[in-house]
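In this view, the complex is presented without one of its protein chains, the others remaining in place.
By written order: A and B. Residues from 1 in each chain.
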Amino acid sequence: MASALLQVAPQAHVEVNAELCKGCDLCVVVCPQQNLRLSDRFNRMGYHPVEFDVHGRKGDCTACGLCYWACPDFAIVSVERRRQ
Amino acid sequence: MIAASAPREAKFGPSSIWTGTPTHYCAGCEHGTLTHLIAKALAERDARERTVMVSSVGCSVFAHEYLDLDSVQAPHGRAPAVMTGIKRAHPELLVFSVQGDGDAASIGLLELLHAANRGEPITIFMVNNAIYGMTGGQMAPTTPVGMVTTTSPEGRSVPQAGYPLDTTKLVASLEGPAYVRRVFFPISPTPAPDFFNARGALEGMQAVRHAFDAQEKGGFAFVEFVSTCSVNWKMSVLDAKRYAAQVLAPLFPSGVLRDRFGLERR
Partner (left out) sequence: MTAPRQFLKGNEALAYGALHAGLQSFYGYPITPSSEVPETLATQVGRPEYPEFRTFLQAASEVEAINLMLGAAATGEKTMTATSGPGFSLMQEGISYAHGAELPMLIANVNRAGPGLGNLGPEQTDYFAAVKGGGHGGYRNVVLAPDSVPEMASFPSLGFSLAFRYRTPVILLTDAFLGQLKEDLEFPTIESPTFDTPWAATGARGTTRHVLSSMHIELPEQNLVSRHLRDKFAEITRREQRSEELETRGARVVFVAYGICARLAQRAVRVLRDRSVPVGLFRPITLAPFPRDRLRALVDEGVRSFVVVELNTGQMVEDVRLAVDGAAPVRSMNQFGGLLPSYRDLVDEIGALAA
């Protein structure tokens, strides 16, 4: 039961303010789990903002915060570990 | 729930010192990262009401747009003198500036070295991206030999322009400073393809905190942040990070060159 819950409810979450993002790629390349990628859409500044996906190519987000430290634009608004 | 939180500042949240204005910095620029770290460090020590920032000239000229602090604009290179005037009038204030390498190491070298030599209790962060960013990519005193800029179109040559200036070493050669450090600030390439480490930002956060600690203990603090300027280097953001790791990191080695108060030992 518990393991089933964990699978549907992620442990951690990164919130991005897409309007502040300049699509510089820094958070994308520092994310150990590869949970971030540049979106195909444009934000108001004309950049492809970054998008968060809990399921990365190497695993789920662990709320390590590296994306937050790497971001030069205040665009990583929060990195939270969520209790289920 | 927030992973870990201070009473006022979230560990991974926007700083209360940030005005909320998006920065004018180019994508991937370390100026933005440093602005973020300073906002965080000042909020941590709840210093907004006792801080005066001096805006320098260069890409950091709009710092007061992003940091919700009292601010005084200095002429190009003169920030250390303006900071000294403020600090001597109000020793209880925390006074700092973000200068570029053109501002601090070229036009303002006299003001920097004399403030350092007197050991003025102020904090200076120098962003060294080895080029003039704001004016569009001219050669700086810190430009590596061979680098092509708009004013060294054949690449910087030693007979013509001399060697890149090591500002941090120069500052550390004086008796006055209490805390002198150089941080390799950009994200750094790792052996894994397309994976970079963010050690520079974490190290930078510690350096910013210690540079303010040193001032509060009555000392002069100077931290150089070796950085990139992808736009004026005419590279992609990530190629600029790779170039910095390859060329600037050996030229401007990281390290703590002065730590009079033993801040790094704690």
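Note that contacts are C-beta pairs under 8 Å (C-beta built on N, C-alpha and C of every residue); 3 or more make two chains touch, one makes a residue touch a chain.
Quantities reported herein were computed from a predicted structural model and do not represent experimental measurements.
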item	value
Partners of the unshown chain among those that are drawn	B
Absent-chain contact - pick from B:K11, B:R50 or B:R209	B:R50
Residues in subunit B touching the chain absent from view	48-52, 54-55, 61, 64, 68-75, 78, 81-90, 93, 110-111, 114
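Throughout what follows, only the chains that are shown with their structure count from here on.
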item	value
Where subunit A and subunit B are represented by their mean Cα positions, the distance between them in whole Å	27
Residues of subunit B touching subunit A in the complex	1-3, 10-14, 18, 22-23, 25-33, 35-36, 187, 194-198, 201-202, 205, 237-238
For the subunit A and subunit B complex, residues of the former touching the latter	12, 19-20, 22-26, 29-30, 32, 45, 47, 63, 65-66, 68-74, 76-83
